[in-house]
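The other protein chains are all here in position, but one chain of the complex has been omitted.
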Amino acid sequence: MGPGESATPEDNELAFAMGKGIAKNGWVLLSGGRSFGVMDAALKGAIDGNGLTVAILPWDDDKQSSEAAEIRIVTGMGSGRNIINALSSHILVVIGMAAGTASEVSHALKAGRKVILLNQDEITIRFFKKIGGYKVMVANSVDEALKMIKDYIVVHPVN
Amino acid sequence: MGPGESATPEDNELAFAMGKGIAKNGWVLLSGGRSFGVMDAALKGAIDGNGLTVAILPWDDDKQSSEAAEIRIVTGMGSGRNIINALSSHILVVIGMAAGTASEVSHALKAGRKVILLNQDEITIRFFKKIGGYKVMVANSVDEALKMIKDYIVVHPVN
Amino acid sequence: MGPGESATPEDNELAFAMGKGIAKNGWVLLSGGRSFGVMDAALKGAIDGNGLTVAILPWDDDKQSSEAAEIRIVTGMGSGRNIINALSSHILVVIGMAAGTASEVSHALKAGRKVILLNQDEITIRFFKKIGGYKVMVANSVDEALKMIKDYIVVHPVN
Partner (left out) sequence: MGPGESATPEDNELAFAMGKGIAKNGWVLLSGGRSFGVMDAALKGAIDGNGLTVAILPWDDDKQSSEAAEIRIVTGMGSGRNIINALSSHILVVIGMAAGTASEVSHALKAGRKVILLNQDEITIRFFKKIGGYKVMVANSVDEALKMIKDYIVVHPVN
């Protein structure tokens, strides 16, 4: 999860590497499916890693979807689909921050999902730790985030 | 698409065969993902045909999902997820009829999606033809429904 | 509930009279809130009867709302808001028929709400009786529909 228009080049690079790492581990990558920013970069990374990609789209068709989105869920709900992104993920990796991204993290924490904050500033980390407690983990690199997911899956196997 | 609890044995047999046919053609099967009725039978048929299955779940987790659902989208929206089933499908095949199913067909027609009515009675066919016009097609067998999908895809290729 | 663009002049006249009757009985009128068709006519009738009106809007702001909508609920969900129309109503009165309207009736029946079909044709009545059973009532005039609501409220008082 992460910003669209307001993603930085660094956010997008990290998202591509993260998506590729997720795919190479055999996991499915799910994102909001827009054609730019963190969503697009993560999907492209996963395709580059020969993974399966799922996009939860805000529009009522898939015409503006990222090309790297294979399974396209069309919600017609605008940002209302953000809660579906959160609920459908076993674990969220969050790169970059904007209002839409913050709604996804908040919905995830409300529903008891784990959240890995990657490359976030101090204020963001302190805020989400305050409302999410132990469910919020902080990673400083893609490798560290992948390691956290592996450790999580050992304890919480996905059937 | 089709009923859960109220599905007849014939509905379930048709749904299994339809799901298998969809998979064998290389298409992705999407359903509401509950663990009984037409949704479950279609997913199991698709798995039997070595296909990929997607479920749009009504609950806020996937604990009650059909075991045959591979990609599980967790909406937390109850029957509010029915419109997502409709919007996310390139074409709907409808087996059996109940109130939830009728909402899916109605949403699909409102959004301009094609609907194939399989094994439906005269009242159902006449009602949906009345509100959906040419978007509603009637098939009398699984093979006929598969043929309709093939013809549709030739004209409307999925990217 | 009823069609927007495709409403007939007779649908709109009935909707205005129905909305006015609802208001004069002291009940709140809820509709989909668009600025034409049955939704708009019913809201205008309720205002004419000095009633309170509520609109469940499909857009992410209220700029295109019917002027007769007082309480404006902004969903941003498009036709996904139709289930909210159904769930939020103690009883639905349905005038005219189109795909969106059919989704509202279907959602209402799925959720166990009572539906009064007013001025509907034989196919529509038979279809919804088939999927909704005793929850579907048929009225031939606004007065008959108002009488049905009164009788319902005596047995199911609204707190």
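Some observations on this one:
Letters are used for the chains, namely A, B and C, taken in the order the chains are written, and counting of residues starts over at 1 for each.
Throughout what follows, a contact is a pair of C-beta atoms (placed from the backbone, for glycine too) under 8 Å apart; a residue touches a chain by one contact, two chains touch by 3 or more.
Bear in mind that the values here come from a model prediction, so they are computed numbers and not experimental data.
Touch with the chain omitted from the figure is made, among B:Gly76, B:Gly96 or B:Gly132, by B:Gly76. The missing chain, though absent from the display, is touched by one residue of C:Val28, C:Ile125 or C:Ile153; that residue is C:Val28. Summary of contacts with the chain left out: across C:Ile83, C:Ala102 or C:Ile116, the touching residue is C:Ile83. Although one chain is not displayed, subunit A still touches it through residues 78-80, 82-84, 97-100, 102-103, 105-107, 109-111, 123-124, 126-127, 130-132.
Within the complete assembly, residues 60, 75-80 of subunit B touch the chain that is not shown. Contact between subunit C and the absent chain runs through residues 28, 52, 54, 56, 60-61, 71-76, 83-84, 87-88, 111.
The rule is simple: only the chains that are shown with their structure count from here on.
Core chain by CA centroid proximity to the global CA centroid: B. Rotation angle for the C-alpha superposition of subunit A on subunit B: 180 degrees, rounded in steps of 5. The two sequence copies subunit B and subunit C touch through a face in which the numbers common to both exceed half of the numbers used overall. Chain centres here are Cα means. That of subunit A falls 40 Å from that of subunit C.
One inter-chain figure worth recording: subunit B and subunit C are separated by 28 Å, centre to centre, where each centre is the mean of the chain's CA atoms. Residue positions of subunit A with contacts to 2 or more other chains are 60, 75-76.
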